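First comes the structure, then the notes that go with it.
Yeah, one chain of the complex is gone here, protein chain that is, but the others are all in their spots.
Chain naming follows the written order as A, B and C, and within any one chain the residues start at number 1.
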Amino acid sequence: MTAFLEIENLSASLKRQRVRMLRSVSLSVAAGEVHGLVGESGAGKSMIGKAVLGILPAALAIDEGEIRLDGEDLLAMRPADRRRAIGAKAALIPQDPLTALNPSHCIGPQITGRLVDILGWDKRKADMRARELLAEVNIDDPDRVMASYPFELSGGMRQRVLIASAFAANPKLIVADEPTTALDVTVQKQILKLIREMQARHGTAMLFVTHDLGVVSKICQRLSVLYAGKVLEQATIAEFFADPKHAYSRALLAATPKYTDPGSSLVPVDSSVTDLVAAEIEAVDEGWRLAR
Amino acid sequence: MLEGRALTVRRSTPRLWLSASWLALISLAAIFAPLVAPHDPLAQDLFAARLPPAWAEGADPAYLLGTDSLGRDVLTRIIFGARIALTVALVAGLATAIIGSTLGLLAGYLRGWVDLVISRIVDIWLAFPPVLFAILLIAVLGTGLSSIIIAIIVIDWTRFCRVVRAEALNQSAMDYVTSAKVAGRTRLSTMWREIGPNVLPTICVLLTIEMGIAVIVEAILSFVNLSISTDAPTWGGMIAEGRTSIHQAWWVLVFPLIVLFLTVLSFSQLGEGLKDRFDPVLR
Amino acid sequence: MNLVRIIIVRLATTIVTLLGAAVIVFFVIRVVPGNPIAMMLPPGATDADIARLTALYGLDKSIPEQFVIWLTRALQGDFGTSISLRQPVMPLVLGRLPATLELSIFALVLAVMIGGTMALTGTRFRGTRTEAGIDVANGVGLSIPDFLWALVLILLFGVLVPVFYVSGRISPSLDLPFVTQFYVFESLVRLRFDLWWDLLKHMFMPALALAIPLAAIIGQLLKQSLKETMHLDYVVLARTKGYGENHVILFEALRNAVLPTLTLVGVQFTFLIGGTVIIERLFSYEGLGNMAIDAVINRDLPLIQGIVIVFALLFTVINLVVDMTYAFLNPRLRHA
Partner (left out) sequence: MFKVSGLDLALPDRVNRPLIGKAPEIQILKGLTFDISSGEVIGIVGGSGSGKSTLGRTLLRLYEPTAGTVSFEGRDITHLSEAELRPLRRRMQMVFQDPMSSLNPRRPIGAIIADPLALHGLDGISARVDRALDHVGLPNALRHRYPHELSGGQRQRVGIARAIAMEPDFILADEIVSGLDVSSQAQVLNLLENLVDELGLTLAFISHDLSVIRRLCSRVMVLYRGEIVELAPVEQIFDAPKAAYTRELLDAIPLPDPNQKNW
């Protein structure tokens, strides 16, 4: 398997305040592989996905590093080319299905827009493709759904539409940014299974951003644990859950409640662990600040 | 370390200091008008009519900003005009704020029929052009300082009412209001103690804007000769006179206009500046 | 909520508002000092004349009865005869209304163009000096009311650099072939572009004075609304699809950002029309507002009533139209 997405030494910081948000992140995702990005809020996990898709907030600047999508260095491209390359090869499954569909357009064009406007497909062909995809995500009545407005669909339905839309252009990479966090557990299970199925069928590489270790264990083959914008540990799922290497990883696992194991005490992440990581980071940042 | 809010730096506020300084200057001039004004604001001297400002050709250095068609000193009249303008701003602004905000708070927090009645009245008020309404009210009340103030209050309370009502509606949906209910607070007390502090910054911003508007309304009424007496030194009256003699004596229009412009601008910037500086919650 | 219900409820409140406005006008006018009947009559009228006219206008009846009489007449468009101009009020008012409407609509168009451009430019170049400059301009535009802008414009472009007309509606030397009072509209229909251009040149300064505060409000609100929309997931998602910044702003964000601005623009447009009262005075523009001030100064009560009622009608209709537009533009309401 060749790596479809390769991130090397990616660092980003807030433009004005010179505060670092990502610290030399490196990772690679092979075709057909799901790579989990795990961490607490502020760890920078969804920032990596945004950097890959070129949608970092304007306040953030990438300081150094490479993002190679299908062998091409995205950061070296002209912005317009980069946009088109990303549009053709990558896609996003966003977190909140309630806000991720434009309320004033109906569903159909929101799925076919990329195909028609960016990839230059014929409109009829794009509509056919959308219908196919909606059927693939188990929507019974694709024609009706395509003619509906977002507010007419339930949360679970909208997430299905977004998944279908993400797969529309046969992307080689999908970034899923906490795609099930806003859903009820029972719906979450269906959606996770659906994403897994679709991903396997299309052989897509996937970056799966989540804070939930349970979800990671269900869908990913590999994962990166992040803290303060730094990758602390990379491992396969089996390795990680059997024997987490980093102290912070162990602490995260110990802080996660499990209903099957009510006796074990819940240990909040100890400050000695985070202090250690913070000290490490501080030392690196010192050098970074001096270098500027 | 990673807390986003630690990164938002409090905006420096030159506009607060600039606007506050100008308003302080104007206020001092108004308070000590008889001491600082070089002439009598009503004294006419037809031999010294339409003298240009001191630096221009043919000027009399005793009249720094020149004289109007009746030979009255422009600077003196601006300083005395500030008295009237600021009195109107302060009294009308505060009264409008208190009445309008209270009604808005009641409507937005209590909702139900209170809101229905207040909102309908606001709708009715919005059906009238404010300037025409003001002129009409002065025609009913007669000219004079108190009439102007009453007219401003009667017309502009809706401005506070609308904004504060909307803000109170938003705040009422917050859990801290439910929390006050859980604590056993009465509705009225919740309105004052919990919602009040949260709409106060909005009210302050509106209040300073309203003060600027009050100054303008006074000027407009003077302009159509409905303010106090035709003689009294008001900025609007000076502007009205300056408008008619604009080609012969531009200074009669320009100086009061600059002062009025800066004062109105300062009032509106003061509110925003104060909010930036003193509101404990940063957005 | 369904559309029919909204429309009916909104119509009902409009009627209540108009009725309330009528009551207020009626009573405010009643307390104006001075006897209106005495003013209507030529000097040397006898007491009998006064009594006759008092009876004719129903002024000898109780106040509620008077109101009913007044309202019935008002509903038929009869506001009596102007005291100062000695003509029926309604034709006078309707004769002046087109001038004011043309001025207001021109100002609205200017405001939307200027404000929209500012908002879109500010959004396109967010975080740069361009945006900061636009913010300052909006701040100043908002703070200074139309009255002051008018004076500033007169001073700058009427006196210092006299490039625009600052007085009147049309050059007095021109021959007017018009049959309606909608000069701008009619000159276009008659293909008299010379007249049209002259009208526009006269309207430009007063319209700009009226437009600046509204443009600033539109600029600020729409920009804020656009910037908030730009952070929403569907806009971010559109970017990942490969769309450029301009497409994203215009086709994804703008439509949703306009909705919240629209309701406010309705009320603000009525304020703009309200502003014509003093602006027309300043620019000696022969519109309804100029007439209104004369009417108040002359204590011409029937004329004041007529003008105020026409304004009130206009304002409530505008608010009604804006609310309806809002409802129709909102897919949630349209398709419910």
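Just so it is clear, a residue touches a chain if its C-beta (ideal position, glycine included) is under 8 Å from a C-beta of that chain, and two chains touch if they have at least 3 such contacts.
In this text the structure is predicted, and so the values were computed from the model without any measurement.
A.B. asks: Pick out the residues on chain A that sit against the missing chain.
C.D. replies: Its contact residues with the unshown chain are 40-41, 184-186, 188-189, 192-193, 211-218, 237-238, 241, 251-253, 255-260, 262, 265-269.
A.B. asks: What does the interface between chain B and the hidden chain look like in terms of residue numbers?
C.D. replies: Per the touch rule, chain B residues meeting the hidden chain are 3, 5, 174-176, 178-179, 181-187, 193-194, 197-198, 200, 279-282.
FYI, only the chains that are shown with their structure count from here on.
A.B. asks: Give, as an integer number of Å, the spacing between the C-alpha centres of chain B and chain A.
C.D. replies: The mean C-alpha positions of chain A and chain B differ by 53 Å.
A.B. asks: For chain B versus chain C, what separation do you get between their C-alpha means, in angstrom?
C.D. replies: Computed from C-alpha means, the inter-chain centre distance equals 23 Å.
A.B. asks: Among the residues of chain B, pick out those that touch two or more other chains and give their numbers.
C.D. replies: Where chain B is concerned, no single residue meets two or more other chains.
A.B. asks: Which bits of chain C are touching chain A when the two form their complex?
C.D. replies: Against chain A, chain C makes touches at 126-127, 232-244, 247, 252, 255-256, 329, 331-332, 335.
A.B. asks: Help me check something: in the complex, which residues belonging to chain A touch chain C?
C.D. replies: 53-55, 58-59, 80, 83-84, 86-88, 90-92, 94-96, 99-104, 106, 110, 113-114, 117-118, 149, 151-152, 162, 175
A.B. asks: Taking the complex as given, what residues does chain C use to touch chain B?
C.D. replies: Going through chain C, the ones touching chain B are 13, 16-18, 20-21, 24, 28, 31-33, 139-140, 142-145, 147-148, 151-152, 154-155, 158-159, 267, 270-271, 273-278, 281-282, 289, 292-293, 296-297, 299, 304, 307-308, 311-312, 315-316, 319.
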